[in-house]
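Selected chains only, in their assembly positions.
By letter and in written order, the chains are A and B; residue numbering begins at 1 in each of them.
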Amino acid sequence: MALRTPDEYLDSLRNQHPEVFARGQKVESVVDHPMFSSTISCWGTWVFRAAHDPELSATMVASPDLNGEQSHVFWHMATNPDDLMQNLWAARLLSERSPLSGYASIGRDELQSLLMATHDLDRERGTDYNARVVEYVKRFQREQILTAAAVTDVKGDRSRRPAEQDDPDLYLHVVDRSQDGIVVRGCKAHTSGSVVSNELVVIPTRAMREDDSDYAVAFAIPVDTPGLKLVCRGFSGEDANEFEAPISSHDDLMESLTIFDDVFVPWERVFLCGEWEYAGAIANNFANVNRQGYLGADVGKLRLYIGAAQLVAELNGVAQVPHIRDKITEMIRLERSVWACGVTASIESTRHASGYQIPDPVLTNAGKNVCMEGHYLAARHLLEIAGGSPMTAPYVEDIFHPELQPYIEKYYRGADPDGAIERLRVMKLIRDLVASEYGGYWYTEIIHGSGSPAAEKIQMYREHDLDYCRQLAQDALQGRAAVEGRLEPSASV
Amino acid sequence: MALRTPDEYLDSLRNQHPEVFARGQKVESVVDHPMFSSTISCWGTWVFRAAHDPELSATMVASPDLNGEQSHVFWHMATNPDDLMQNLWAARLLSERSPLSGYASIGRDELQSLLMATHDLDRERGTDYNARVVEYVKRFQREQILTAAAVTDVKGDRSRRPAEQDDPDLYLHVVDRSQDGIVVRGCKAHTSGSVVSNELVVIPTRAMREDDSDYAVAFAIPVDTPGLKLVCRGFSGEDANEFEAPISSHDDLMESLTIFDDVFVPWERVFLCGEWEYAGAIANNFANVNRQGYLGADVGKLRLYIGAAQLVAELNGVAQVPHIRDKITEMIRLERSVWACGVTASIESTRHASGYQIPDPVLTNAGKNVCMEGHYLAARHLLEIAGGSPMTAPYVEDIFHPELQPYIEKYYRGADPDGAIERLRVMKLIRDLVASEYGGYWYTEIIHGSGSPAAEKIQMYREHDLDYCRQLAQDALQGRAAVEGRLEPSASV
């Protein structure tokens, strides 16, 4: 099949009828409801259009997919470091224009994790999950089905595991099995992009124990599967004005509480059902693959911030002030550090027995951690460089009010006598990025997106070669012997 | 006069008819327009009510004022360290309930700076400004006139001083003088609270040189003085819902671009006119006094954050998790550091020849700087502790939608089976504080409010006793002599 077009994508949405709630209403058509337009643009039409853009297509098109054909890079499964690098670049380029669009590969990331885990599972247990995943991925790639990731359960009491909750539904679980398929019940939180997606890919959120086996379940279903309810939350408002909100008027990522009210899944779409020992690997590998792309996306976003900082500094006439340059330089250092983690995680990746490529987990997690701390610093620097105007500049209606516009043009100029309107545009851009409701989304996303900092730290500690490092220290205890080739074997500690 | 009541304040607003623009409309009555209600509550009714509140009045009422009577503490001028401490406590208590209300004393802070500067000016020049300021302050205190501070000019090209701009109006200046008064033209940016205030107090934004003397002008005028136009910007929206926005539905601080289109000011309200040598002192002392109260307000806000962090940790069932406790502890450390700077700046204050008390400038600026960096860290910790739900929790209309509410109550519980609604309330509180448009205001305010970090650093460097410190180092060069009482005088460097 050819590369999917934005229009084909919109048609596919119109052909689906999910049960979507927003602001107390059931939504008939997300395509026609203004509340969803920014998310549709961000995760949908922009992502698909980019593969047709002459300047971007070299990065956006990958091949061969499992059908032996070319596909959109965000539907491609990495089998070598170059694939990971292409993915990193794609996420970066998409996010330079639409910061949240770099996360649109999340369903692909789950499927790559499932391809790896089911490979091991089938080999160890004689099951046939992998063939089902492969079959699903072929269609996923051929049609470039837009998928959302339903991962995080609502969890109830966070100090108890799934089977220990007093309400068994606080983690998604299998409540019935038949010849045709399974029935699941529960609820996933924080399902980004579900309402503009065609399908959901559902995986476990954590490692499990034997008595949690009913909770070890993975599958893919269309968003309009009966019993599924999506309760939405968006950020950019229904009437985002392009002057006031130059980014968020086309960049948003609706979230949903995703309720599975006894949803039936046919066996050919079931990718894990009861094999609790594999839940942890699926969750971890997904996070790891996902964080690799996250780094590319973050670099795109940071480059936009750096550009805005430099631009506003020039318009304010302070681009040469030392502390302004220092702050921009610090933003550059952060952006480059994130990029370096992304590149090195790709280069120093390893190949799984299934043939798929796993980015280095310490580096993806280190990078994600830098993203998080760096976002707050970059936002602060951007606001400091801009001054108070992102916050206090008048509403667009007043800027262009006939009685006021002459005053605005007179008084909002910076160094350039005719620069008032451009300067106001930049102030609005900065407000939109880091001092708006959309900005509020980012302050949260950068922490919890693709997993929490606490989870990242656990991964880093666990995956680093501490044994090698400890041995270096033990060898050092022997003094000069360590550099004179006379080391005696250390007793283990 | 008795302490002003909220109703008296509202009546006073109704009796004024400023030229206010918002969203492309001239506003007839700010009291009756929903867009202004949060600001009116924050800076107005809450501040006045607090002085009548049995639990708060001991802190909120100060005496004697210049009329020899008691007044609201935010209308009181400090003449000793205890006054400064009372002001700090007042700002803190007000902000604990309504974070932005702690800044409502800003007009008082300008007037205190004017009382000091005109005292010196009159003594040195034989002018009679001080008597005018005193007369104004007496009425200000007696009636508890709510005033906004018009300080920051629009500035045009930031690399040029006022007289160097190619448009002379880019800093506010005197364009005419007559027997009755002066006429001023120009434009002030970032005038917080102007639309809910009774009057504006206007002072220079910076130190000036001789050719800037027309720009050295200070005065006070009612907000409905002819020629004055207020172009507004607010943050919490017109229809803020108390469930969605428990704080910003009553806590906002409308900003304005404040245009002076040939505004007449009678001489009895003119507090500086041409004496350019005093512009810097007025601006600096204002900033210094103002930053002292800022610290109290920031502590109030941070205590609310700490409480929200602790509460959500308990509801999530993770209050005993070490990294959660660490983060709350770091928030405590920040809050206490800000408080300590505020207290010590008050205790180690100095008395100006006019009899008014000046907080220690290094400590107020150090504290303000900690506020700024601390805000970003505290916000991040609060969001990390809360998890993703501040961002993704459904709209209030869906939470209480009859079809959805049972699911919401089932799935949003934490450790407590019946705790879903309270937990959602807390998530909304946290979103409102640090991940909303109102939160966006804060990320900017904490940097630029009461002056920029760059200005704070200049003050700290300039005001610290570097000579004493350098002498310590020079004495240390003499080795043991420094502790044996044998120091020889160092040559100066």
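One rule holds for everything that comes next: a residue touches a chain if its C-beta (ideal position, glycine included) is under 8 Å from a C-beta of that chain, and two chains touch if they have at least 3 such contacts.
Treat the numbers as computed from the prediction; the structure is a model and nothing was measured.
A single sequence accounts for all chains of the complex, and while 2 copies are shown, the assembly in the file contains 4.
Heads up, the rule we're going with is that only the chains that are shown with their structure count from here on.
Separating the centre of subunit A from that of subunit B, both taken as means of CA atoms, is a distance of 38 Å. On the subunit A side of its complex with subunit B, the touching residues are 21-25, 152, 154, 156-159, 166-167, 169-170, 187, 189-190, 229, 231-233, 235, 255-257, 259, 261, 316-318, 323, 372, 376-377, 379-380, 383-384, 387-395, 397-398, 401, 404, 407-408, 410-415, 417, 431, 434-437, 439-441, 443-445, 447-448, 452-454.
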